[in-house]
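Following: one structure in structure tokens, then a few remarks.
Excluded from the complex is one protein chain; the other protein chains are retained at their positions.
On to chain A.
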Amino acid sequence: MDFLQIALVLVVLFVLAIPMGKYLARSFSLETTRLDRVFGGVEKAIYKLSGIRVADMTWKQYAMAVLVSNISMVAIAYLLLRLQGMLPGNPSGIAAMEPLLSFNTAVSFLTNTNLQHYSGESGLSYLSQMLVIIYLMFTTPATGIAVVMAFMRGLTGQRSIGNYYVDLVRAHTRVLIPLAIVVTLLLVTQGVPQTMEPTATATTISGTEQQIARGPVASLVSIKHLGTNGGGFFGVNSSHPFENPTPLTNVIEILSMFLIPAALPFAFGFMAKSRKQGWVIFGAMFAMFLAFLVTAYANEVNGNPALERAGLSQVMGSMEGKEVRFGIAQSALFTAVTTAATTGTVNNMHDTLTPLGGLVPLGEMMLNCVFGGDGVGTINILMYAILAVFLAGLMVGRTPEFLGRKIEGKEMKLIAIAILVHPLIILAPTAIALATEMGSSAVSNPGFHGISQVLYEYTSSAANNGSGFEGLGDNTPFWNISTGLVMLFGRYVSIITMLAVAGSLLAKTPVPETMGTLRTDNSVFTVILIATVVIVGALTFLPVLALGPIAEWLTIR
């Protein structure tokens, strides 16, 4: 039964992802398409209103536009958070957010991370929820989609890298807003609230008074998943019955966060005019995802041996921290999906996953390319593909080339920066946090699990996931600043370096394909790609994983 549920969701994903990939490729085409007739009017009005010139950009102009627009976004968000107490749309009378937490929150939502060191129901006004959170929840995945499109244009040798502002607008008009409307309505039918009314007060059967938080939840939850954002309206995120009331909403949420990341490889295939190429990328991601999912499910369903020894039945599996309405299968699937797509929304508490079950979200975020967040995940796997071509390509006796473009010193330098930064911004702060009092005092479970907690926090920040091994007392200056910086580096270093790679590849004369060319659209390459991700991406983290989740698993067996 569990198997059937999971398989069904994945089949629906397939059915949706392929046409979605085609739609994405067409939506962002540099050529005129039929879609222009549908959306062109609105878009032209937006361009006119905001003074956007639609000319092609160089990679440098593109990267600059990304930075300038993102800096403006974070400034707006920061100001709104600081001033929310004085602004309207605050029926529950919530005070201004303090500076460091505001920095962390603004950065967190800007980087599509949605790490929350605050609790939504008590920390944010409705206006902040809408103008900071929901606003950034649209613009940041739109930024990610724009950048991946620019990157894929470079790799597939399109006319140019495109225009950032056009891509940003199209990501809203053609993808996120239409999808968000559909998903919001679906959620509302399942009972997710969408209201401007203040917190309700109810009298319980036992006669005590209960404060029931509510608000414009459905609209936030829809984009939270579609945009692989993950920041919940409520502190407990998608395990809250108002965010995720039924198994059906659980499936809707899973599908909506997986849809765009899973569709992008296919979009890449369409753009490269080689559907097989799309399947190879998707196949590699999907194979890794399945391995993680199986690990998570198997460990959770087997229960927690420590609790079993304490006399607690584990027949149902390890249900600690999980919602009964979802059960093991829907929880394991949700966990595997939310960290694969680096959404960070949770429907169960990852802190209470079994050690190896907890290794799954950690591992997926460390790889950061098992589908990954909107746009950036595909960028990462394509970066690994270039790396795989470079490593294995030499073995066919030619200097490496990917999709007809030579991979040379310049690209390798840029990729080297990207693959270097990821472990650096995870391991260095983890070591500092564990070695110092300011860091380690936040840990609620010392020992191996403490390592997992700290490691999870930084991995989640670096991968721009945003889920937490809650249980970490992380609203302190040390954590707000360090995770804030990690999130910024985690997002922008790879975006900028990969745009540079795209620009550099686009400038090259394409090499024609011959019998002697390494094929990147067959199963052999899928294997090489997975091996590269595992050996370069994962082995890096093995020592620290051995001290965290693996040691914990070994000691409670």
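Keep this in mind: a residue touches a chain if its C-beta (ideal position, glycine included) is under 8 Å from a C-beta of that chain, and two chains touch if they have at least 3 such contacts; residues count from 1.
The rule is short, and it goes like this: contacts and distances are computed from a predicted model.
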Record-based protein name (UniProt) of the chain missing from this complex, from "Phosphonate C-P lyase system protein PhnL", "Potassium-transporting ATPase ATP-binding subunit", "Imidazole glycerol phosphate synthase subunit HisF" or "Na(+)-translocating NADH-quinone reductase subunit D": "Potassium-transporting ATPase ATP-binding subunit"
Residue among A:L185, A:A200, A:L248 or A:L420 touching the omitted chain: A:L420
Touching the absent chain when the full complex is considered, from A:S72, A:S444 or A:T555: A:T555
For chain A, the residues touching the chain missing from this view: 387, 390-399, 404, 407-409, 411-413, 415-417, 419-420, 423-424, 427-428, 430-432, 434-435, 440, 447-448, 450-451, 508-512, 514-519, 522, 524, 527-528, 531, 535-536, 539-544, 546-547, 550-551, 554-555, 557
